[in-house]
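Every protein chain but one is kept in place in this view of the complex.
And then chain A:
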Amino acid sequence: MVTPEEARALAAAVPDPELPVLTLGDLGIVREVRQDPGGALEVVITPTYSGCPAMDAIRDDIRKALPGARVVTVLSPPWSTDWITDEGRRKLREHGLSPPRRTDGPVALTLGVRCPRCGSPRTRLVSRYGSTACKAMYACRECLEPFDHFKEI
């Protein structure tokens, strides 16, 4: 029988189905793991976007990692990219994806999106919407590489 702490670690280690370089823990979408009075485990998760099509796959993957666990989805408080961990941001950058800027607190207007490949701040927005709801398309003016940016929400 796993303890809620062990269960939390197992749920947090499940890879995200669309961005397998990140875990659910890195993304900050596992809100809570608790045990009901009967001893059954309950994993509380929250979607990144209302229409995120990966939610069914995420629920299945958690149930595979924790057989018998119940997965509950909550909307409140709404998920924010600020919940992506520093480790998650590092992995995104390594994977060629520009991590979201912090939204809690003042954001200097001069801080643009940096190219994850060459680090140049000289980038341009190609489209606010990318291959998944959470990403925008950018291109670097310096190294000319197109890249995805995890957009702030």
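Keep in mind that, in the parts below, contacts are C-beta pairs under 8 Å (C-beta built on N, C-alpha and C of every residue); 3 or more make two chains touch, one makes a residue touch a chain; residues count from 1.
Criterion: contacts and distances are computed from a predicted model.
K.L.:
Given the options "1,2-phenylacetyl-CoA epoxidase subunit PaaC", "ATP synthase subunit b", "NADH-quinone oxidoreductase subunit J" or "ABC transporter permease", which would UniProt use as the protein name of the unshown chain?
P.N.:
"1,2-phenylacetyl-CoA epoxidase subunit PaaC"
K.L.:
Pick from A:G28, A:G88 or A:G130: which residue touches the chain that isn't shown?
P.N.:
Answer from the full complex: A:G130 touches the omitted chain.
K.L.:
Across the whole complex, list the residues on chain A that are touched by the chain not included here.
P.N.:
47, 49-53, 74-79, 126-131, 133, 137, 151, 153
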